[in-house]
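Note that one protein chain of the assembly has been removed; the remaining protein chains are unaltered in position.
All chains are identified by letter, namely A and B, in their written order; residue positions are counted from 1 within each chain.
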Amino acid sequence: MPSVAKKLVIVRSDEPQSEQGGRPEELRLLEALLFAASEPLDEAMLGRQLPAGVDVRDALARLKAEYATRGVNLVRIGKKWTFRTASDLSWLLTKKTVEARKLSRAAIETLAIIAYHQPVTRAEIEEIRGVVASVGTLDVLLKTGWIRPRGRRKAPGRPITYGTTETFLSHFGLEEVGDLPGLDELKGAGLLEGHLPPGFAVPIPSDDGALRDDEDPLEPGDLDLGLAPRREE
Amino acid sequence: MPSVAKKLVIVRSDEPQSEQGGRPEELRLLEALLFAASEPLDEAMLGRQLPAGVDVRDALARLKAEYATRGVNLVRIGKKWTFRTASDLSWLLTKKTVEARKLSRAAIETLAIIAYHQPVTRAEIEEIRGVVASVGTLDVLLKTGWIRPRGRRKAPGRPITYGTTETFLSHFGLEEVGDLPGLDELKGAGLLEGHLPPGFAVPIPSDDGALRDDEDPLEPGDLDLGLAPRREE
Partner (left out) sequence: MSPDDFETTLGEERASSEPALMVDVEGFEGPLDLLLTLARQQKVDLAKISILALADQYLVFIEAARKLRLELAADYLVMAAWLAYLKSRLLLPEAEPGDGPSAEEMAMALAHRLRRLEALRNVATQLMERPQLDRDVFARGDPEPIAEIKQPEWSATLYDLLSAYAVQRRRTAMSFVRVAKRTVWSLAEARATLERMIGQSTDWTRVDQYLIAYVVDPALAVTAMASSFASALELVREGSAEIHQKQAYAPIYMRKRVGAGNGNGSASNLGAQGNA
């Protein structure tokens, strides 16, 4: 490929200080920072390190493409970036594996509900699983740092809503929540709108979303038997 | 450095498709191993990980050449190899490595009381905790920047009231302090177990900066006592 060689030479003589091979200096800077960091780095912080006038997104996209076929890939997590070993090489690196966190089935399902339905309250999680959350499930997930309380639902009792964290995205190698596997299929099948029309609640705790304006909350003396949407305590 | 240019050219013409796909797999393996390793790796050990018949020295030499112009370089230390930030970019790095210290149990408990019960005085913290606070605990928390003196309680002795800061919220990933789980949520998450006495309550915290009716503003002298959050060590 003599043409490449020629090009390299030309670039070098044009821009002696740009050093090595005509590759923009900002890529070297980004490489250095991202290789050195122990945690994903914020796009804005990276931008501040680059020469004025350089578009950090362009540079990151280019770097990502450069590393796409390598043993180490550049990945985006939300608004942060980091290098990770290529996922097809996990066999090579398993020796490093720490005792994998073994989540219970209940915890995995609860995590999935929080990820796909967020923001979601505990009562909504219970409604989808059809079972009262066993004590300790949310506790375990909070401990992993994958979920967090996001806010409070504007509903009676103002229950806490849960959502996933950046640590969750980082752990599962997702750029954003929209990249969750199977999300589009779930949406397409109408399974994420989630909340059943009022009056449709099948036993077990139901979410407050099913309680409409035209429904009166049950009186304490009413026999609800858990058949009617239960209000958040 | 014409020699470098020459070398690049040679490498490139050796492997026309180079970058995309045609790059030998052993370079990917070496990249991943060296990237993930917590210390420099032995040539012999690396060799054992490569496909049979691959000369580890050749592969390392080639990888070194590839990275020679990049922001990270492959360097040899004795018979071991590791990735290091290019020496001309060392200004990006710092010598100071601070290992984040874990807060003591007393400190985190005190912080939790302040978060939930703010504005709160030292005596009130002790009353809730049922333990006399050690002298250093509040000092440590003030150093973290997560708590601040808010004012003085209109009470005998005019004790200082404490509350949490913005830094607190951002460290713990909370949008507002009112998003801290309440009694039901703590129970539901499995954090608060067992039978609680009637009347047991968890306040809905608020870090509203406005002084409460029973609070006086801090006086200028208060800040000189080192009680205000220190910006940085």
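One rule holds for everything that comes next: a residue touches a chain if its C-beta (ideal position, glycine included) is under 8 Å from a C-beta of that chain, and two chains touch if they have at least 3 such contacts.
This is a predicted model, so every value here is computed, not measured.
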Residue of B:L29, B:L50, B:L63 or B:L111 in touch with the missing chain, whole complex considered: B:L111
Which residue of A:L30, A:L60, A:L74 or A:I128 touches the chain not shown here: A:I128
Hidden-chain contact residue, picked from the options B:M45, B:L103 or B:A133: B:L103
Residues from chain A at the interface with the omitted partner, ascending: 33, 35-38, 41, 45, 48-49, 82-87, 90, 93, 96-98, 100, 105-106, 108-109, 111-113, 115-116, 128-132, 142-143, 145, 148-149, 170-174, 180-183, 185-186, 189, 191, 194, 196-197, 199-204, 220-228
Residues of chain B in contact with the chain not shown: 32, 35-39, 82, 84-85, 91-103, 105, 108-109, 111-113, 115-116, 128-130, 140, 143-144, 171-174, 180-181, 186, 189, 191-197, 200, 202, 233
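Just so it is clear, only the chains that are shown with their structure count from here on.
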Sites on chain B touched by chain A in the complex: 4-5, 8-9, 12-13, 16, 19-21, 23, 27-33, 35-36, 49, 68-72, 83, 85-86, 89, 92-93, 173-176, 178-182, 184-185, 188-191, 193
